[in-house]
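Yeah, one chain of the complex is gone here, protein chain that is, but the others are all in their spots.
Letters are used for the chains, namely A and B, taken in the order the chains are written, and counting of residues starts over at 1 for each.
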Amino acid sequence: MPQNSQEILLMLPHVVIGVGIVISLLIEMYSKKSETILPWISLFVFVFAGVHSIINISANQILFGGMLEVGGKPAIFNFIFNIGAALLILNSIDYIKKYESNHGEYYILIQSAILGMMVMAGSKDIFMIFIGLELMSIAFYVLAGINKKKSSSNEAALKYFLLGAFATGFIVYGIALIYGVSSTTSVDSIIQNFSTFTQNILFIVGLLLFIIGFSFKIAAFPFHMWVPDVYQGSATTVTGLMSTTGKTAAFSVLLIILSASLINYNIDIFAPYFAVIATLSMLYGSIVAIAQKNLKRMLAYSSISHAGYMAIGLAAANSEAFSGIIFYLAAYTFMNIGAFGIISIIEKQNDANTDLTAYAGLASKSPILAAFMSLFMFALAGIPPLAGFFGKYYVFISAIEADLTWLAVVGVFSSVISVYFYLRLVVYMYFKESEKDIDLHIDKYSLLSVVVSGILVIYFGISPDSLLNLILSVVN
Amino acid sequence: MNLELILFLILTLVAAFSSVMVITRKNPILSAVYLILNFFALAGIYLLLNAQFLSVVQVIVYAGAIMILFLFVIMLINTENEASILADKKPIKVFAIFIAVLVFAQIAYLIFYSNPAELSNGTIENLIKAGQIESIGRELYTTYILPFLIAGYLLLVATIGAIILAKKKFE
Partner (left out) sequence: MQVPIEYYLILSAFMFSVGVAGVLIRRNAIIILMSIELMLNSANLALITFSSFMGNSIGQIFAFFVMTVAAAEAAIGLAIVIAIFRNKLTVNIDQINLFKW
């Protein structure tokens, strides 16, 4: 239990979101105007938690007798989750009106998912990893199917649920074997005795099952089957949330395994595994994305290939990779949330508006949206000086330092392929005549969210050191 | 042969047989009934392992609550039987079974190879104490209080989610 007020102050982000969920639930039950109140409560909760985390970044402590870490590395992740979620809430205010019901629950579920992610990012015990992961996943299963009158949304929920629960089975069995060898669930003591435990083959198998389970959650290649359908079928704002913060949360757990091999100075036993899934994800994602006509589906394949770029860092397993992955995750979160924000504005009433053809001639109809969409596409493609470029750059550098130059070369090759489909959208917006008439209604909150994401992407691109130094200060 | 081993073998046979029956029955109701049988056999095995609390929870939560939910849903939506489990896409399914057998062979080999008996270092008193409701309760409310609280949120989310997904109409 927290010993003093100092500790309660440090875990205020978790407390505020936890209380926010309960208050939102009460408002949803008793208030007729819950639809207009709840977005602002969620927004306040997320902005508060994000700002609080980043202010107290240097106050690194472990609370609850070795359960939850606050400050330091988890603070960076909390910042990414909360600011990302706040931006998506701004988008949702107008977008979610197209579904007739369930507005209140939508915000409650998003808050729960973010609470689960924060628990995962700060976990110092396998109990916390597991329960945080499940809180996040269950909220996402429901969010994917929240538009239950549409069969594509139902299907997305079913696929996400079945494969997610299958992955949970692997994770739990892996945890059982890890526990069997180490006889503890404390992450710190497992990391300290990592080199002893790895001599037992049962431990390695357990860890492998655990990593396979998380490979589902980060959407890496052999375990990517659910990604395109779920991303296309879910509501656009939900897709934005699970493709960015959901992936970041899963990576925050994989980074724990990376830190285990960093501390013990032994060769990363899973480096070959990560190198293979990185190569396959990058190439598969980039090549299949070329054939996609639907923008959400294209971004789903792009998400697979980005998981591949990040997995390069896991294969390299050095301290550059550690900070590189965190930088990449932050950059990816904001550029992808921006892109999905614009998709949600264009989509509005008509799902068919997520096709590429809907974007033809956007530049003449709404120059500002076209400009921002181009910005996000350039950033995703990794064109300097935007945030996406430095994410890739740091990860590739770490691969070269770890003598995995071939992996960096594959990464560069895959980026070159990906430029084609990102720039195709820009070409559609600026150089094609509009084919169908789209009723474009840009609400001010969505626009604010897009502008903020755009500013962050440019800022991290122009001065990457500001973010990198912050990350390096917590990753010693 | 002693009583414990005989009991273990009987329960293991029941559990293994019923788990195979779960995935091979065409009628989902039969699958569910075999799954209940499997859970009861597991509850018996937990008793052999001196995990009395978990054994009771297994019967109450799994066999009692979760499986009733399954049966209820199966009866509610009245699903048709599958024509045959191996009829369509036969190569894929044979491949799937092959993978499953491979997984089993690997884990079984590893279990004997890594000699987990070395790991078992508990004294008989500790071992009996570990499964008692008293020690589990104490740990749950002291060391693991934070995961326990978050599990409360998990159940809240599951309740809300199940209601919004399954409820027919909102006013």
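A few comments on the model shown:
The rule is short, and it goes like this: contacts are C-beta pairs under 8 Å (C-beta built on N, C-alpha and C of every residue); 3 or more make two chains touch, one makes a residue touch a chain.
Predicted model, so just to flag it, every value in this text is computed and none were measured.
Only one of A:59, A:162, A:427 or A:440 touches the absent chain when the whole complex is considered: A:162. Across the entire complex, the residue among A:10, A:57, A:177 or A:275 in touch with the chain not shown is A:177.
Although one chain is not shown, part of chain A still touches it, namely residues 126-127, 130-131, 134, 138, 141-142, 145, 148-149, 151-152, 154-155, 157-158, 161-162, 165-166, 168-170, 172-173, 175-177, 179-180, 183-185, 225, 228-229, 232-233. Residues 2, 4-5, 8, 12, 15-16, 19-20, 22-23, 25, 28, 31-32, 35, 38-39, 42, 45-46, 48-51, 53-54, 57-58, 61-62, 65-66, 69-70, 73-74, 76-77, 79-80, 82, 85-86, 88, 93, 96-97, 99-101, 103-104, 107-108, 111-112, 116-117, 119-124, 126-127, 129-131, 135-136, 139-140, 144, 147, 151, 154-155, 157-159, 161-163, 165-166, 168 are the ones on chain B that touch the missing chain.
FYI, only the chains that are shown with their structure count from here on.
Of all residues in chain A, those touching chain B in their complex are 1, 18, 21, 25, 64-65, 67-68, 100-102, 105, 108-109, 112, 115-116, 119, 125, 127-128, 131-132, 134-135, 138-139, 141-142, 145-146, 148, 157, 180-181, 183, 200-202, 205. Within the complex, the chain B residues that touch chain A are 106-107, 110-111, 113-114, 116, 119, 143-147, 150-151, 153-154, 156-158, 160-161, 164-165, 170.
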